[in-house]
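Comments concern the structure below.
Every protein chain except one is present and positioned as in the full complex.
Moving on to chain A:
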Amino acid sequence: MEFAELIKTPRVDNVVLHRPFYPAVEGTLCLTGHHLILSSRQDNTEELWLLHSNIDAIDKRFVGPLGTIIIKCKDFRIIQLDIPGMEECLNIASSIEALSTLDSITLMYPFFYRPMFEVIEDGWHSFLPEQEFELYSSTISEWRLSYVNKEFSVCPSYPPAVIVPKAIDDDALRKVATFRHGGRFPVLSYYHKKNGMVIMRSGQPLTGTNGRRCKEDEKLINATLRAGKRGYIIDTRPLNIAQQARAKGGGFEQEAHYPQWRRIHKSIDRYHILQESLIKLVESCNDQTQNMDRWLSKLEASNWLTHIKEILTTACLAAQCLDREGASILIHGTEGTDSTLQVTSLAQIILEPRSRTIRGFEALIEREWLQAGHPFQQRCAQSAYCNSKQKWESPVFLLFLDCVWQILRQFPCSFEFNENFLIMLFEHAYASQFGTFLGNNESERCKLKLQQKTMSLWSWVNRPSELSKFTNPLFEANNLVIWPSVAPQSLQLWEDSEAYLLK
């Protein structure tokens, strides 16, 4: 398919661009295969380059011959274009609509993007699982790197290499995989050097209604416990949801079969509940009426901060069990690809000083989100302005970044990166010239040959000129565990991200 077929009108003159907090600009509007460009053709005036993939929704309005297109972006910006001529306006609108909703991943911009910068370090090789394991290997003798999933045959959403207890062989892993949702058998997420305790993550056990059990699964989990020690299983779902899951073949670990483990249920919401929360939040942020009256209740009704509080609380609980109780932990929800990852990665932010550095945070995203199979493609397909109500669209990753921001705000000197770094990651997760966040898991990324065909976000970010924008000047390496406050008084709306208008 040629992009030209979709572009009904490639160019319109005398278009006026309105953006919040900027003066209006008049110029020429151009459509390319991947960008919407507005240029005033004057020196010193900023041009607009907008990726079509960043467009969440568009509205059209007509007043006489003047057409107006309102573009709502996935990064929450709202842009208005005044286009003279109804036909041009209609053509532009339908072209944008078509170009911003292309089905095929391989038509996305990262496959066409040619970097203008010199690649110093190929980001695709910056955080190999082997290297990450290497960092641990001197301290952990009970664990091994397994390639049981080399062909993605055991678990399609896992990477080829995973860290598992040494005592468990690959055959056993294959058996355990059949007992866990999506084949996601328990793997190592984090090793706490201080006391040798670990965080593991997995999918829910497929106990079903008749209480199925799996000896290998029990053995695997118990292999992580020291003699006489107990562990905690944190189920991110409330008990009733976990019980209901049994009817669909899922379930939770029965005490009788896992006597050394204590189960804790939390309630982190998922899917469209989060998406609706985001939609409501952005809607109330965009409400320009100068009336304080309903603002706080609208904020409350969006539930966004409630989600933040719940996720942070669960992560703190996990960190506390590990660091204070000296217990190992297994975390899962249903699939183990969303709330599970929020909790495991935030727990590491709290516990592990390295994850608060730029490099370490990138490694964390690589390990706990990309490799761990968070379905970015599905979750970030649409943002706050969509009305498709697809179950799989959900701002899970944004909530994670928001939680990191909350901790950063409470410990402003303990992070090597700043708020801009988090915002940048959010933007690239939703629309990017880089291939890093394409696809839903490693298997898909391999098939797409992203490493050969696209550029890694890390190749760009990790250059000194970019890094300087994301570095926190207050940073002072802090080797301590940082315990954030999760009280409502201590949590704030992340306005710079949520309300893009302020930027």
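The rule is simple: contacts are C-beta pairs under 8 Å (C-beta built on N, C-alpha and C of every residue); 3 or more make two chains touch, one makes a residue touch a chain; residues count from 1.
Going forward, contacts and distances are computed from a predicted model.
Set against the options "Myotubularin related protein 7", "Dynein axonemal intermediate chain 1", "DNA replication complex GINS protein PSF3" or "Response regulatory domain-containing protein", the UniProt name belonging to the omitted chain is "Myotubularin related protein 7". Among A:Pro65, A:Pro115 or A:Pro488, only A:Pro488 touches the chain that is left out of the view. Of the candidate positions A:Leu317, A:Ile349 or A:Met455, contact with the hidden chain is made by A:Leu317.
Residue A:Thr306 is the one among A:Thr306, A:Thr357 or A:Gln451 that touches the chain not shown.
Screening A:Asp43, A:Asp103 or A:Glu476 for touch with the missing chain picks out A:Glu476. Chain A residues in contact with the hidden partner, per the touch definition given at the top, are 21, 284-285, 287-288, 290-297, 299-300, 303, 305-306, 308-309, 313, 316-317, 320, 324, 409-414, 474, 476-478, 480-493, 495, 499, 501-502.
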